[in-house]
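As you look at this complex, bear in mind that one protein chain is not there, while each of the others sits in place.
Which chain is which? They are A, B and C, in the order written, and residues in each are numbered from 1.
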Amino acid sequence: MIRPEEIKMSAEETGKWGMVIDQDICTGCQACVAACAMENNITFVGEVDSGYGRSMHWIRIERFWEGEYPEVKMTPQQPMMCQQCGHANCEPVCPAFATVHSQAEQLNLQVYNRCVGTRYCANNCPYQVRAFNWRDYQRPEPLQNQFNPDVTVRRMGVMEKCTFCIQRIHKAQDTAKSEGREVRDGEFTTACAQACPANAIVFGRVDQPESLVSQLKHRRHGVKHLEELGTLPNVTYIKGG
Amino acid sequence: MAEKVDLLAVFPDLEPAANAVERLRALGVHDDRMNVISGVPVTEAMLGRAPQWTNVPRIAMGGAILGFGVGVFLAYIAPFLYPYPIQVSTQGFVPGPPTAVVLFEMTMLGMLLSTFLGVFLESFFPNYRPMKYLPEISDGKIVVFFECAYAEENKITDALKKLGAESVRPAEAQPL
Amino acid sequence: MSEQFSRRDFLKLAGLGAATTAILTGCGPASRYVKREPYQQMPEYNSVGQSTYYATTCRECAAGCGLVVRTYQGRAIKAEGNANHPLNLGKTCARGQATLHGLYNPDRVQGPSTGDWDSAIQSVADAFKNYKPGEIAFLMGMAPDHLFDLVGDLTAAAGMDAPIRYGALSMFESRATLSKAAENLFGQPGLPWFDVGNAQAVFSFGANFLETWLSPVAYTRGFVGLRQSETKLRGVLVQFEARMSATGAKADHWVPLRPGTEGLVALAIGKLASELRGGATPRIFSGVNPAEAAEQAGVELEALEAMAQIFASNAVLAIPGGAALGQSNGLETAEAVLALNALSDNFGKPGGVYLSALAPNQTEYSGPASTEEMAGLVEKMKSGAIKALFVHGVSPVFELPAALGFKEALANVELFSFATFPDETAKEAKHVLPDHHGLESWGYQRVATGVSQSVLSGSQPVVSPYYNTRATADVLIAAAQLAGGKFAEALPYKDEVEFIQTKLAALLGEGDGSFSAPDAATFMAYFQQYGGWFKNSNALIAPDGSGALNGSIEAGEAEFAGEGEFFFVPFVSPTLAEAGANKPWLQELPDPTTTVMWNSWIEINPATAHELGVEDDDVVKVSSEFGALELPVYRYPAIRPDTVAIAFGQGHTAYGRYAENRGVHAGDLLGARFNEAGDLAFGGVKVRVEKTGRKQPLSRMESIMGVYGVGLGGEEH
Partner (left out) sequence: MSDKQHHAEHSHEEHLREKHLMLDPLPRGKMNEMVMEAMLAKPTWKWWLVFSILAAIVAYGLFYKWGILIMKGQGEAGVMRPDYWGIFLVNTVFWIGISHAGTFISAILRVFKAEFRRPFTRAAELMTTFGLVQAGFSVFMHMGRVWLAYWLFPYPNQRMMWPNLHSPLTWDLLAITTYLLSSTMYLFLPLIPDLAMARDRSTGWRKNFYKILALGFRGTEGEWTHLRHAMNIFAFAIIPVMFSVHTIVSWDFAAATRPGWNSTIFGPYFVIGALHSGMGAAIAVLAVIRGTMKNMSYFIRGEHFDAVGKLMLIISMGWAYFFFNDYMVQWYGGDKWTQQLLHFHEAGPMGWMWFAMLVCNIVVPWAILWNPKWRATPWLVATVGLIINVGMWFERYIIIPVSVTINRMPFTWKLYKPGIEVPMSIGTVALFILLYMIASKLIPLIPVWEVQEGQMAHEFKKFGRETVVTVSELE
């Protein structure tokens, strides 16, 4: 039984964990995508399905074109992953509470074993960053030896998405706890940020003004994607130089 | 101590049946010793009989209240039984407008279910025991079942015959 | 975090130096090789345990980035960059991340072709004995690693030809041309290193340094420095290339030159710039006429003048590389572009041109072989001069253009392949003696370029070998001892690890190292723990480019083979390259520029496609003098209308289920023409493009609707 005083709905402007992505130096090299796949046991789906919009990427790098040859330019690459919205459209629409807001971490949790596959969340995500397990994709022996034991292996009919490598967050917190301290900024980072050769992805505590993410966010003119929808995303993009 | 007999009078139409009811009353057969069975809903008024009492509306109302209660439970109480406060987006722990939907649907469900149930309760459905009945009834005949003193049987029979009864004969319960 | 863990493992590792012997003869003590237990529960139920982290070197390409591999219950779980490693400072590229899909690839060679190792080693020993030294050749991968040294010792002692290193990447990077140009210009050979990070402006002539060129991870770091630095203004990047690469996409200005005119344009810009700066025009530029240059390059003179403006007002770092040098006039181009740097006088200065540092145990620069040298090898094979060929770390059958006829030449030689994967060469080999996967092997590797320090990167097994494979070094040592005589004397080691230790022992006394140790065993342990040894000081070589501007360069017109109407630009797929195609997740990574997955495509300018009457996904026949390919069209908005491009990386005929019969091999269109430095003129081919009428939908990450407006209704935008 929950006592009313236990209930504190958080609608703060800033969440807890956040990312700053510098599109000016992102080279679109896909290292983050590969790192994410390796860290989070993301399955590959093969040529036909991936071409039909069924790839399971938790992070994708978007790019468009401006102008006509020879004045043609590629717009700055834009890595897109779950924005961990403070006001997330995906959460309320799930009939099974399979995607809920973590009050502790201020993240959008995806509870795989609660998901029944109505796909409403993905439909309602303005960033279209959710990936659904359309089939039971096979990983032939011995590929499954590479599974990260800290990350659930998803099965057919379940929705999944970027978790900000929550398994790493928890590991770091456990370590910090056992050493009786707070998690230090930069003590750990997500797989994508860790791999990024350009350091275009920075991860950290957005609620701590002295953290690197907060610094970057404010020093460089960062923008949030589709901010006008009031989704309070926790990923900030730095467009220009 | 006069013996009683159960009789039934078959009428082709509503008019003679109504007259018959009147006549029987005049002949001293009390209203609640009579029962009119018909293939179409002929109202008490048409037959000049006392209005029928039914509890269906009350049962319906009760069901509605019950259903509303279920709605209240689902919307306002169940969330407090969660293992921990579950937050979705920044919507309230107990969302406002959606509760209205739940309350409405549950109320309606309760009301309609109980209405249905009410019919069963009120008319003792299902009931497969032998009963006083004539198959002609569903062909549109109107049958007046009544109980009268043995002594009066012939007199009443004649009277009803005069009023257009196709036949007047003793009524026995039979399997439907 | 990772290094804390590896420190924690230090004692375990320290004990290792001694233990190694046993391990490498197969039966390792459990203390070293953690057993692979079956998961007690499904991974779904998330069993928790303690991970162990091992530092090693990435073997996906020859750059030599340091890795820290997280292992769990004897399994390698995740490859992460080694933050201590000066080359990549904890970063990795996509290929490095996917290295585990190589380790656990379902299609590895699981044992020697002969069935048991004894007979396999016997066959090697027999080859040593039965053939004259001159009849034996060793062909190895690009990486200058311990195995190369070992084979070097062996061949030297046995009087065989020195081992040849080669890789398709070195061909597409035109390394030989670079070092040759450096030699011509500075009088000393070496692999130029361009300090992009500290430059004010960078003019890159075909050098795709953000994707595949030399050391992409290090150069990406440089690019970030160029763009964002606390100490200087935002640097400008100008890319000259016919087909927009990812580097071109990040550039502030992209100048699409007609292939083969880069050198000319470089000189023209130099001339305009020096005129703008005033003073006498250096002799080197006297020959060029900017207007004609622009004419030949197929760009507006204004464009060149605008670039010259930038050049004149900045200290510009000019980089020659890749496609620009893969031309018949590639060497002149390289020299012309290198010479430009003299205008900004930035030889051996921050933000300028250096020669890459030599690795700790390296006395002089030795680069991989040029393709011409490979042609020479092929000749010898054909003529029968070479009877036995040992191949390791490279798949020449796939990586060399078919036109060189390597595969045919194999008919005359006894081929020994040490391939880890069943690649095209292994398929042709008489003997396959599979080496461990990189993550199962010992070793060290010299870092050829990309870092200011002198770095020797270390490798150690992070997991016990999964199959019945054996370290090639061990095989050779065993074979040599079996063969006896000068072979045995050449390799008097118990095994690979002893050899490595012996080599490393030389560094024991050296000062200025990242660590020092009292004895070999401790040194070895540290070496494993930190993933290598490097000097702390800047070891870059400042070249003498004083004479650069006084030379005279005749940047002649490039010659093109074939009558086709289109220039052909083959470029290396940054995710697949020469050896990535068998890793499913690399296949599923979108190409950075086109977002295509799992297949090959030909890039055609939309206007040209319109003329040819082809749409996206229309299959076209591309034919050159040397071969023909059929593949679907990608209408690429950032390529010259007179040019088509195909990525190199697909088109395997072997190499496992994920690579086999997928896409096409760009090399099949290439001929066997070389530039003066001996690099293949892979840009010197003209192709014809014909419509076939068939369609083959490409898997794209992008939406062709949303990005190109195709199929949205109304006109495209």
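One rule holds for everything that comes next: a contact is a pair of C-beta atoms (placed from the backbone, for glycine too) under 8 Å apart; a residue touches a chain by one contact, two chains touch by 3 or more.
Here the structure is a predicted model, which is why all the values come from computation and not from measurement.
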Legend entry - Chains on display which the left-out chain touches in the complete complex: A, B, C
Legend entry - Residue of A:T118, A:N199 or A:Q215 in touch with the missing chain, whole complex considered: A:T118
Legend entry - Contact residue for the chain not shown (choose from B:V5, B:L27, B:V72 or B:M108): B:M108
Inset, instruction - Could you tell which one of A:W17, A:F44, A:W58 or A:F132 touches the chain left off the display? - result: A:F132
Legend entry - Where the unshown chain meets subunit C, residue by residue: 701-703, 705-707, 711-714
Legend entry - Absent-chain interface as seen on subunit A, which is shown: 49, 52-54, 60, 62, 64, 80, 89, 92-97, 114-120, 122-124, 126-128, 130-136, 156-159, 226, 229
Inset, instruction - Considering the whole complex rather than only what is displayed, give the residues of subunit B touching the chain that is not shown. - result: 14, 35-44, 47, 49, 52, 54, 56-57, 60, 74-75, 78-79, 81-83, 86, 88-89, 91, 95, 98-99, 101-102, 104-106, 108-109, 111-113, 115-116, 118-120, 122-129, 131, 133, 135-140, 176
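Following the convention adopted for this analysis, only the chains that are shown with their structure count from here on.
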Legend entry - Two chains joined by the most C-beta pairs in contact, as defined above: A-C
Legend entry - Averaged-CA centre spacing for the pair subunit C and subunit A, given as whole angstrom: 32
Legend entry - Mean-CA-position distance for subunit C and subunit B (Å): 91
Legend entry - Distance from subunit B to subunit A - Cα centre to Cα centre, in angstrom: 63
Legend entry - For subunit B, residues that touch 2 or more chains besides their own: none
Legend entry - subunit B contact footprint on subunit A (complex, rising order): 1-2, 4, 6-11, 85-89, 91-92, 94, 97, 100-101, 103
Inset, instruction - Would you tell me which residues of subunit C are touching subunit A in their complex? - result: 1, 36, 39, 42-44, 46-49, 72-73, 75-81, 88, 90-98, 100-101, 103-106, 210-211, 216-217, 220-221, 223-224, 227-228, 234, 244, 246-247, 249-250, 254, 256, 299, 466, 574-575, 584-590, 592-593, 595, 597-599, 605-607, 637-641, 657, 662, 697-702, 707-708
Legend entry - Contact set on subunit A toward subunit C in their complex: 22, 24-25, 27-31, 33-35, 37-39, 41, 44-48, 50-52, 55, 57, 60-65, 68-70, 72-74, 77, 140-153, 155, 172, 187-188, 191, 194-200, 241
